[in-house]
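A short write-up of the structure that comes next.
What you see is the complex with one protein chain gone and the rest in place.
Here the chain labels run A and B in written order, and each chain numbers its own residues starting at 1.
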Amino acid sequence: MTNMTPLVTFKDVKKSFGAFKAVKELNLEIGRGEFVAIMGPSGCGKTTTLRMLAGLEAPSSGTITIDGQEMNDVPVHDRDTPLVWQSLALFPFLNVTENVEFGLKMRGVAPDERRTRALQWLDRMGLKGFENRRIDELSGGQRQRVALARSLVTEPQMLLLDEPLSALDAHLVIRMQGVLTKLQKELGITFVYVTHSQSEAFAMADRVVIMGQGEIAQIGKPQEIFRAPQNRFVAEFVGRNNILEGVVHGDIITIDGSDFALPGAPDGPVEIVVAADRMQIHATAPTDAAIAAEFVSEEFAGTGIICYFEGEGGEELKAQVTESQLATLQPEPGKMFWLSWAPDAAHVIAG
Amino acid sequence: MAKKTSLYEYAWRLPLILWQGLFFVGPLLLMVAMSFWLVRNYRMEPDFVFNNWDRMLSRDYFWNAYFVTFWRATLAAILASVLAFPASFALAFRASDTVRRWAVFFLIVPFFTSYLVRIYAWQVLLAESGPLNAIIGFLGLGPFTMLNSGFGAMVGYMTLVLPLVVILQTFSLAAIDKSLIEAARNLGANPRETLLRVIVPAAKVGLIIGFVFAFILSFGDFVSPFYLGGSNPPTLSILIVDTTKSGQQWPRAAVVAVMMIATLFVVAFAAVAAAYRKRS
Partner (left out) sequence: MRIGSAISWVYVAALFAFVFAPIVTSMVFSFNSDRFPTVPLGEFTTHWYETAFSRPEVWTAFRNSLIVAASAAVFSTALGFATAYTDFRYGFRFKNAYLALALLPPTIPLVILGLAMLAWLARLGLSGTLPGIIIAHTVMGAPFAMAICRLRLQQMDSALEAAAWNLGASPWRAMRTVVIPFCAPAIISAYCLTAAVSFDEFIVAWFVSGLNKTVPVMILEILQGNVDPQINAIGTVVFLTSMTLVILAQLLILRKTSS
């Protein structure tokens, strides 16, 4: 997407805390100007990875390279890897401008110049008029922007973000996502964004790294990960997926006794993924193959309604419908339905 | 990281070790060693003899002082715990947060005022011709002899320990989960049962810590037994002061001091064990 040489390279990086292996054998390249989100459940090693990049943790083995320079022995304060903290970590005893100036002051920039640059950034972040406020006089969104200004004022080539939006109200999150993507495009610098929230990661990132139990489970564009999870962990973690077990014979997969088309899969037992929003619900048995399932319950999600079913083999199935579809179906617990999907909606995952 | 910061880390860790090693552990160890030294012609000589121990531990006046001190400290700790409890209870359960904060502040104040001046004030107040006896006199009673007695000493101990015990008890009572008490009441416990079976067990650690601090402070106090108790009978701290100040019998004073520290250790450990003992 930009320069061929990556900005950041993790090579065989491991990190353990005592007996606990936080990160096992991490190999990852991050390009220049790329917006990368590292996502996973808590304890998956995503924050440790970020902290190693900032130099707050030292790798137990392996090397991290930034811009061609091996970073293992470079102390935190000699790195150019500003971090936006989950708690923001704004200095409560300094006012807004003093907070933003901090990094410049540490780098020995003259008072006049650092003031000018701080004020420019505050202006850019829409904080004009708040220059002399105390931190505790700001709203959550304003603090967020002060934290961003403080990290960016030194014009780094990379910004690290550790779940920066997790403390904000839902409506502010969406707005801040816009602010962040716009900023990243304008500045053209690398953003490494750690989060447990799929919506944040998928909405902003060029590339998403899914981590689980200290390992990378999948790397790819949001759409790829969403539509084509490579393994069960990703399929379960991302989106609302149905994971179905079946046996492939020719271009046919047999699930619960029904035969579905599945072109191009190797013969033998496999698992396939069908996203909930690509499941079709039928009130009567269709002529084509379908899985019979008993309705269990429904749940209102932001984008529609998720209906939960139990298949004859006891497996949990889910399908997303609109409100009007729900009204037509009139589901009640215990009522039987038939579920099917278009052949191109199914995707085989490695067992 | 770890390698780079070790100098920084040690710069913060070592001062205490050096200072307290040199000026706290050092003096105490010297004192223990000194209890085995010999005094010859009014001069101390480093040695390893048990003369001082033999001499002190075989004398009745030492053991009398020991038991008086132990008994008075025990009494003071019980009295302080009992006297403090109703007040702590009120502050913990009946006071608003603001009132409680101010109350605690006012209880901290005396801790930083001259204990000595306060004891002198009691000397004035409790004197035979003093204000208290004058007031009692209006009622046609007295005058009572309150100074130079066990009573006088006890007033002094209470002055020293009561504020601290109230603070410790108040904190531990206020920390009790209120729903515990409501649950007990809801299950039909009357106020007395609730107090004995729920509140006191729940605040046990704080109550015991208050007791232990009262004991430690009273056990080691010199001023109250001396100025209000009239050194009659002498306590261990008075024994130490007399032995140190009159002549060069520091080694014998050291024996008394070691005995006191040993006693405090035993009491403190017993109390901690009691505080954290699981109910069987």
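Just so we're on the same page, a contact is a pair of C-beta atoms (placed from the backbone, for glycine too) under 8 Å apart; a residue touches a chain by one contact, two chains touch by 3 or more.
No experiment lies behind these values; they were computed from the predicted model shown.
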item	value
Candidate in contact with the missing chain, chosen from B:Pro110, B:Gly142 or B:Gly230	B:Pro110
Sole residue of B:Leu57, B:Ala90, B:Ile176 or B:Leu195 that reaches the chain not shown, by the stated touch rule	B:Ala90
Touching the absent chain when the full complex is considered, from A:Val8, A:Leu28, A:Leu83 or A:Ala276	A:Leu83
Option from B:Ala65, B:Met154, B:Ala203 or B:Ala257 whose C-beta touches the chain left out	B:Ala257
Selected from B:Ser81, B:Thr159, B:Ser172 or B:Thr194 as touching the chain missing from the view	B:Thr159
Interface residues of chain A (partner: the chain not displayed)	54, 56, 75-79, 81-83, 85-87, 89, 91-94, 102-103, 105-107, 136, 150-151, 154
Absent-chain interface as seen on chain B, which is shown	5, 8-9, 12-13, 15-17, 19-21, 23-28, 30-31, 34, 83-84, 86-87, 89-91, 94, 103, 105-110, 112-125, 127, 129-131, 134-135, 158-159, 162-163, 166, 216, 219-223, 227, 237, 240-241, 244, 250, 253-254, 257, 260-261, 264, 268
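Assume only the chains that are shown with their structure count from here on.
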item	value
Inter-centroid spacing, chain B versus chain A (mean Cα positions, whole Å)	59
